[in-house]
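Only one protein chain is missing from this complex, and each of the others stays in its spot.
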Amino acid sequence: MDMDEAEISFFKDGLRLDGRGADQIRPIKIEVGVLARADGSCYVEMGKNKVIAAVYGPREVHPRHLQEVTRAIVRYRYNMASFSVEERKRPGPDRRSHELSKVSREALEPVILTSYFPRSVIDVFVEVLQADAGTRTAGINAASVALADAGIPMKSMISSCAAGKVGDTLIMDPMKEEDNFGQADMPLAMTPSGEITLLQMDGRLSQEEFRQALQMAMRGCREVYEIQRKSLLDKYSQLESEPVQEVQALE
Amino acid sequence: MDRKVVVPGDLLSEDAKRSGEGTFVKDGKVYSLLYGLANYKDKINVIPLAGKYVPAPGDNVIGVIKDITFSNWIVDINSPYDGLLHISEFPKRIEAEEMSKYLRMGSSIMTRVKDVDPTMKVELTLNDRKLGSIRTGRVIEISHTRVPRLIGKGGSMISMLKKEMNCNIFVGQNGMIWISGGEEEMDLALKTILLIEKEAHTNGLTDRIVEFLKSEKGARS
Partner (left out) sequence: MSSVLSEIRKDYLYNLVLKGERADGRRFDEYREISIEKNVISKAEGSALVKLGLSQVMVGVKMQPGEPFPDSPNRGVIITNAELVPLASPTFEPGPPNEVGIELARLVDRGVRESKAVDLEKLCIIPGKQVWVIFIDVHILDDCGNIKDASSLGAIAALLTTRVPASRFGLGEDYSLPVNDVPIATTAIEFGDVLMFDPDVDEESIANTKLTVISTADGSICGMQKSGPGMLTPEQAYRIVDIACQKAREIREKFLEV
């Protein structure tokens, strides 16, 4: 599809190219515990994005010199499969994936209770199987659920969503065409109570636009949180044969 | 008395005094740290579905020798932390050169955690008649979070199993379990333990296990 910027209209009858309103996130699907070997895992679809996150740990740190005496270290590796993008990508990390890995790790670290596991590592691996703008937000959403699935103690979940600007209009959760030809892209991650752990922006926004975009992205994050929470609760109810009432017999 | 599935960050109580295992307090309120079942007693405890075993002094565990240094066996105890079994904690006085003669790479042992220091250095001991090398029987692994249910209140569940199945059973807090007995008895014991693991969080489990054992033994006689 050959798009000429001057010819594209991002809105038709008030709706975006994929039929969404300005204030709508793409459909999300979350599956918890999809991998056998990982300690925790989660598969997420956000629009056409397909990502899978796995958590290993806490486990022994190799190489040993990386370990910290008083806490666990957290590692996050974001990686795109060669077939995930339109033009086949050479395998292996590039500068972009290094940056995304760093900011994603920093989005999750603030809520993980690393002091519970000195001298160990919590490894988070995110593989992008299909990309359509917003893979880093989908990755963080999947990673957050995978960490819970692995039993990692956290002060809260982390949810992520981006806001953007196209055709001078602020929009929630840009898809690929809106990201490529838009005027601004602003991914955000936060706790359900609104504490920001990831904030990036590229493009151009006035200060007032930034305020509105932030509010918009925060609303998106809260919507994502509800879906993350429901997927975790649903998984538990699948494991149960009946509603529980009695106290479990414990020492 | 109540039980509820929770995720990290869920608000459990406005009363900070009720903070139990798997919870934290912020601004006087109690929140969950884990994804699991919140148990509402005097204190609110959250029991996770998954998670790694963290050794504590006094725990019985089953481990596998993974390395031998000049005076220590390094033991894999299914945890982010290895156990160290010092030569002096071996029940017999042996020389350093003989270490691999008694316990070699891949050997399994029933052992106890003697001490854990703040840097998570874990010391093990074999100095007890109930502990030692595993040479016969079978070892299986369940999630360590289910071990309390397998043991039961005051050891009730595990005593019942040992009696009904005529097997020796050693339950490691790290989720590793050793069983010894006749082939058929061990098969049944394993099946039962895996069933307990699967349904650990449900109601009326003890009765169902008793029923299960009755029907299995009936089918075999």
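Should a chain be cited, it is by its letter among A and B, assigned in written order, with residues numbered from 1 in that chain.
By our rule, a contact is a pair of C-beta atoms (placed from the backbone, for glycine too) under 8 Å apart; a residue touches a chain by one contact, two chains touch by 3 or more.
Given the structure is predicted, the values throughout are model-derived calculations rather than measurements.
Looking at B:E14, B:E98, B:E141 or B:E211, the residue that reaches the missing chain in the full complex is B:E141. The missing chain, though absent from the display, is touched by one residue of A:K12, A:R37 or A:R64; that residue is A:R37. Looking at B:N78, B:T111 or B:T192, the residue that reaches the missing chain in the full complex is B:N78.
Mapped onto chain A, the interface with the missing chain covers residues 35-38, 48, 50, 52-54, 56, 59, 77, 79, 81-88, 91-93, 123, 125-127, 129-132.
Of the residues in chain B, those that touch the hidden partner chain are 64, 66, 76, 78, 105-108, 134-135, 137-139, 141, 176.
Methods note: only the chains that are shown with their structure count from here on.
If you average the Cα atoms of chain A and of chain B, the two centres end up 34 Å apart.
The touching residues of chain A, counted against chain B in their complex, run 39-40, 57-60, 69, 111, 113, 116-120, 148-157, 191-192, 228-229, 232-233, 236-237, 239-242, 244-251. Interface residues of chain B, counted against chain A in their complex, comprise 1-3, 5, 7-9, 22, 24, 26, 31, 33-37, 39, 41, 45, 47-52, 54, 80-82, 118-120, 145, 148-149, 151-154, 156-157, 199-204, 206.
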